[in-house]
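A short worksheet on the structure shown next.
Every protein chain except one is present and positioned as in the full complex.
By written order: A and B. Residues from 1 in each chain.
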């Protein structure tokens, strides 16, 4: 039986990184899932909640429950948003549907680590804080990357250190955020990788934005896009 | 006006903190470590450890020194060739000595710790504090495997001193350096039964 999955694209990816969401659809369909994208979805409310606007986050959490109520599995290409739903929505009085970060869903629910991907690039991986500490995703993303053909995976030094994004922290404490970013970029550059991957476009936007400003020659690519890439239908830089 | 005591207690009651769930002690209450582990862990603190069977013979190392002893050390410890300093001693006399020889109440294998409780062969706390050298005799049967086991053997209302290696500090760049105010040399004789 085909696993029926609802994609929660997250507002950031929907708006700024549509190629990631398209990659999730391509990947999950290739693995035999039927994917739906309920158009009523917007945002999980994380920015509001984490900045202290709990009351504004509540109706967004309610909306999330309503939109995804009928699905057994919701998959989000974001550890942070999946963590918001799973760990925080219950504190806002919701009983959210089962929501997974992409790597967890692939490894734990579908039971695959080799997704048949092909990605001929040197890649380093940044495990984002909420994937790591809120969801406990562990080294599942690395297991998935190790199984990708032609991919040269290089270990990121101090990988578990926060990149300094932190949502509105990046603007409220912009200078401290930048100091953290500087060290993360140093680690990334030390690997000699041409691609920096992660499971969260928010952190990638932050680190990638820094690398772009430096013209560092490292491209941020979401894990979903690497896993969706095959020899027949390879990943192409879209911008 | 209510006293500070009443006011604080009332404020605590007004906070209405709900009763807590019962404590689950899922951690290890005991361990398997004995003499060997204890000796290894004490040495990790850069203390000097000897495993011996004959205490008086091992005390030869004190020859020619002026050593403080508590009133009730076993008489056979008072070997010849050492100037033994007996209580009552002033702070200046303690500070001016070459070292102190004591027994202990309990030791802990897991952490390489010696515990003094002012009981037999230990004396008051100042005795093991002011001399710059402390030689401590630990009998094998005094070694508890774990911290929980050791606490169970102790009487909490006695003045207790837990000693894990020589005086040290981590205050400079968060690295450990030995030797500040307490004895800068800790030597331990672990006594195995003959």
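Just so it is clear, a residue touches a chain if its C-beta (ideal position, glycine included) is under 8 Å from a C-beta of that chain, and two chains touch if they have at least 3 such contacts.
Keep this in mind: contacts and distances are computed from a predicted model.
One subunit of the complex is not drawn; among "L-lactate dehydrogenase complex protein LldF", "Amino acid/amide ABC transporter membrane protein 1, HAAT family", "YdbS-like PH domain-containing protein" or "Glycerol dehydratase large subunit", its UniProt record names it "L-lactate dehydrogenase complex protein LldF". Panel shows subunit A; residues 9, 11, 13-19, 21-22, 37, 39-43, 45, 47-54, 56-57, 59-60, 63, 91, 129-130, 132-134, 160-162, 164-167, 169-181, 205-206, 208-210, 212-213, 238-239 of it touch the chain omitted from the view. Although one chain is not shown, part of subunit B still touches it, namely residues 3-5, 7-9, 11-15, 17-29, 41, 44-45, 91-92, 95, 108, 110-113, 118, 124-126, 129, 147-148, 151-152, 156-183.
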